[in-house]
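With one protein chain removed, the remaining protein chains of the complex are shown where they sit.
So, chain A:
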Amino acid sequence: MASALINVPAKAKRGDIIEIKTLMSHIMETGYRHTASGEIVPRNIITSFTCRFNGNEIFRTDLFPAISANPFITFFTTATESGKFEFEWIGDRGFSETASASISVE
């Protein structure tokens, strides 16, 4: 079962640079491997990760088969106002997961 881990500071001062960390459990099957009987193991990866803050997209990345299982994505942003970060992972076989976290900016 997919599960997301999120680390967003609960509080920050306006203008602070903050680090956001995410980890999504996912097999990230490349599509290049074969079973013992020679059949290809179908690709099953996360293809896209997006972060929105108060509805506006602030970070997006595309993922490819070379990326390891359980992608750990971390990035920095500037704290401008209090609000809500929303995270979304989309992938093969209709994979879709979301998570969110709030920040209070003084």
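Just so it is clear, a contact is a pair of C-beta atoms (placed from the backbone, for glycine too) under 8 Å apart; a residue touches a chain by one contact, two chains touch by 3 or more; residues count from 1.
Everything below uses one rule, namely that contacts and distances are computed from a predicted model.
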item	value
From "FAD-dependent oxidoreductase", "Putative tricarboxylic transport membrane protein", "ABC transporter permease" or "RsbT antagonist protein RsbS", the hidden chain's UniProt protein name	"FAD-dependent oxidoreductase"
From A:I6, A:I90 or A:V105, residue that would touch the chain that is not displayed	A:I6
Contact footprint on chain A, counting only the chain that is left out	5-7, 21, 23, 25, 69-70, 72, 74
